[in-house]
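Take a look at the following structure, please.
Missing here is one protein chain; the remaining ones are kept as they sit in the complex.
Chain naming follows the written order as A, B, C, D and E, and within any one chain the residues start at number 1.
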Amino acid sequence: MFRIVSHTIARDLRLALRRPADLASVLFFFIIVASLFPLGVGPEVDLLRQLAPGVLWVGALLATQLSLPRLFADDYRDGTLEQLALSPNPLGLMVLGKVIAHWLVSGLPLALLAPVLGLQFDLPTDALWVLAGSILLGTPALSGIGAIGAGLTLGLRGGGVLLSLLVLPLYIPVLIFGAGAVDASVSGLGPGAHLSLLAALTVGGLAFAPWAAAAALKIALE
Amino acid sequence: MFRIVSHTIARDLRLALRRPADLASVLFFFIIVASLFPLGVGPEVDLLRQLAPGVLWVGALLATQLSLPRLFADDYRDGTLEQLALSPNPLGLMVLGKVIAHWLVSGLPLALLAPVLGLQFDLPTDALWVLAGSILLGTPALSGIGAIGAGLTLGLRGGGVLLSLLVLPLYIPVLIFGAGAVDASVSGLGPGAHLSLLAALTVGGLAFAPWAAAAALKIALE
Amino acid sequence: MHWNSFSDFIAMGGHGLYVWGAFGVTALAMILEPWLVIRRHRAVRERLARQLRAEARLEQAP
Amino acid sequence: MRMIHWFKFSAPSTFYPLAGKLIPWFWALFAGFALAGLWISFFVAPTDFQQGEGYRIIFIHVGASWMSMFIYLVMAFWAGMGLAFNTRLSGMMAQALAPTGALFAFISLWTGALWGKPMWGTWWVWDARLTSELILLFLYIGFIALTRAIDDSRRSDKAGAILALVGVVNIPIIYFSVKWWNTLHQGASVSLTRAPAMASIMLWGMLFSAFAMWMYAVAVALMRVRTIILERERHTDWVRELLLDRS
Amino acid sequence: MLEADNLECIRGARRLFHGVSFGLAEGELLFLQGKNGAGKTSLLRMLCGLSPPESGEVRWKGASIRKLADDFRADLCYLGHLNAIKEELSPLENLLASARLAGEDLAADDALDALAQVGLSGREDLICRYLSQGQKRRVALARLVQERRPLWILDEPFVALDVHAVDWLVGIIGAHLQRGGLAVMTTHQPVEIPAGAVRVLRLGA
Partner (left out) sequence: MLEADNLECIRGARRLFHGVSFGLAEGELLFLQGKNGAGKTSLLRMLCGLSPPESGEVRWKGASIRKLADDFRADLCYLGHLNAIKEELSPLENLLASARLAGEDLAADDALDALAQVGLSGREDLICRYLSQGQKRRVALARLVQERRPLWILDEPFVALDVHAVDWLVGIIGAHLQRGGLAVMTTHQPVEIPAGAVRVLRLGA
């Protein structure tokens, strides 16, 4: 059972490494989004500091979300997904593997990068740590929920945009608790409560989402 | 010469109408981004009003940008692009047609929707008009520049994210002048200068971009 | 010469961290880059030579 | 006649050994300029009465900023030559320059940030010049990412060329941003038309370090282009001879 | 072993086929014929359990494949119109990855051997995007070399292959039947499978 998960992770990671441009590009998208806002909003430092948690979390969310359409699309297009569905292992486990691999190449690097961008917004050091932590905790839930959306929109033309439509509303709780944690830390309250809610979302998401996504995939293949 | 442009527009519009989900999704993405920010940032009205031009423009920009990867990808995958390149008409004109069609199903509806979202941020009426006008004027440039990026990244795996990386930096002037126009109108200065700069960008973009994009497409097909 | 001592020189009138941070990272980058380039050049030469030798051998022994 | 010479040297097989001979000279020039520049920056230039010792960052900051823009222009020039005349070497030059240009853009940002903290009290402001320099870095990275993502060298040269040419518009924006927008960042203090606004010794320091960086950029780019030439020309007879003889 | 009982397939307003029944025993090949659009692909996907029949049932070893689920799939090897290979992996990596994901262990040597058999020696490490149409198909077919599951379902396996490759594939399928395997296959090209019992089913008028 764990072997099938780890094989899937290994394969997906290898594919991801085969095109390092992808990984880099998710990160740069994050950087660019985080840099667009100040340009649109204007350069006042105080205003920007207030905005920072929201902007960075929205950026992380959009960056994750951008890489979702390809979670299953490649496998679908070239027929691999059919083969996976026909393999004698539970499809849910393979989806779990794919979700974990997706997190490793999106959520994890985003969490590492976020504090650097936080500096641009002049966030205090404490808040930077909380920012990284909250993104680390929250992104697995994003990958999991995203997998459901990616499964449901698979093979639909314009799936990419439809996908955002389905997934972003489900991302809102993660966004609220995530940005909330950083806000709380900036304003001197402890971020603990928010972080534990985030952790709960992630555990729930990872336990439940792969199976829902697997069901969606089976429908897409019919 | 104009016939080939209009034929291309007609075909692309028909395809777009065949999947109305797409059009709807661009709009909903815009709505969702514009609604995520208040959630991430918090509900103070004054703060939000200050943010509005930037957030709405960034939203419009990301929404346009999201629909770019499919500008040529479908035609490439199913072989239509080869056929276009082999047709005895200048490829640049067909690209121009595709760019205009893209604008008609992305930029135009965004401009119509933007004032409604502006209301959510409590923008004054004048500013709402300027917002709609600036988006109307600026988005053709976005579609044009986007076409270059879409052509350059065509057929590359992970092209979608690479595309954002290439295109978003080039979008920044449009963003600055666009959001600047709204800002200027909010703060009582006239938006005229910003708007004419936007118009200049658009004219330049539409005159030049299709040919650059066509060159990129020919390279992708080699 | 307006430095009274070596520690004065390091302190840079209180801005030592900034000045040395700037010069240090620049120096580091300008050492690292050529080093990487040279290393890659050597690796490429070796790899290509190996490949070409293998090819030559294949051609000689049909 | 000119043209013939030009095409002769733009043949990779003649350029490769030529570059090999030139590289040491550029390193030597680099060393000379760098020593002179460093000497001026630390031992000749006086303490600034306003900014204290912190201003010594200027000696790298300005040079790196200039080079980051200049290298982009050169890169775009090569790229355009490649598109127009279909010379193989041009694309290789463009690709060899990009990482060095990106490095200088990064150094400009880094030193600027380290200067900004003591001077303006913040690492970063969203000022037009700073922002456009950041965009320049993104453009370099975009160019590198694009050319790496395409593995057919001919295609990647052409695609990169289009991107480089499109991105050129950013350079005047960076340069004139201080004039166009009223910003925190310093305006141009070196100009050909009017007398230098700063002490001439500082000007010399900046010029020396900028020349050092220039020589450095040429040397590194030549080294890199030699690697690229080898990789791309590995099937030609001259590379075969070159590699099989020596090793 | 494999039984189809009164299968019906409806697509849109069209009834593609109905009352399709057959039984297939060990060592037998079912050759599905019919003109373009007759419903061959649709029937094969039904036999795999990918799409449910409108009415009727598919049975494997006497039990419904819906119920058997994973147990049925463990006995099945399906090869569709699409190749199921990743364009950015090499043939070798593709073969290893697909074996692993199907829950099997394939040694690298065996994989190399299989690739050599399908005529891809020298291209084991070239990414598949650069392969020709026929070479891509060969990568997909290389799976069959080591495949020991009893039921093969092949949808136009000969497409894009040159004559040598067609001969090779015919041999592989023959060997599979000899071992007591079952196969269901479609193709528009005239081929001769040198095997025991070939049964033919024509779909459509």
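Just so we're on the same page, contacts are C-beta pairs under 8 Å (C-beta built on N, C-alpha and C of every residue); 3 or more make two chains touch, one makes a residue touch a chain.
Please read all numbers here as calculations on a predicted model, not as lab measurements.
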Full-complex contact with the absent chain, from E:23, E:37 or E:194
E:37
Contact with the hidden chain (one of E:161, E:184 or E:201):
E:161
Only one of B:24, B:47 or B:85 touches the unshown chain, namely B:85
Could you tell me which of E:134, E:180 or E:194 touches the chain that is not displayed?
E:134
Footprint of the hidden chain on subunit E, which residues?
11-12, 34-41, 81, 119, 123, 126, 130-135, 137-138, 156, 159-166, 188-189
Touching the missing chain, which residues of subunit B?
4, 7-8, 11, 14-15, 18-19, 74, 77-80, 82-90, 94, 221-222
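Just so it is clear, only the chains that are shown with their structure count from here on.
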Among all the other chains, which ones are in touch with both subunit B and subunit D?
A
Suppose you hop from subunit B to any chain it touches, then on again the same way; how many hops at least until you reach subunit C?
2
Report the pair of chains linked by the most C-beta pairs in contact.
A-B
Point out which chain occupies the most central position, where each centre is the mean of Cα atoms.
A
Euclidean distance of C-alpha centroids - subunit C vs subunit D, Å
17
Residues of subunit D engaged with two or more neighbouring chains
131, 138, 141, 145, 149
Expected list for subunit B, residues touching two or more other chains, is 156-158, 162, 165, 168-169, 172
Which chain pairs touch, all of them
A-B, A-D, A-E, B-D, C-D
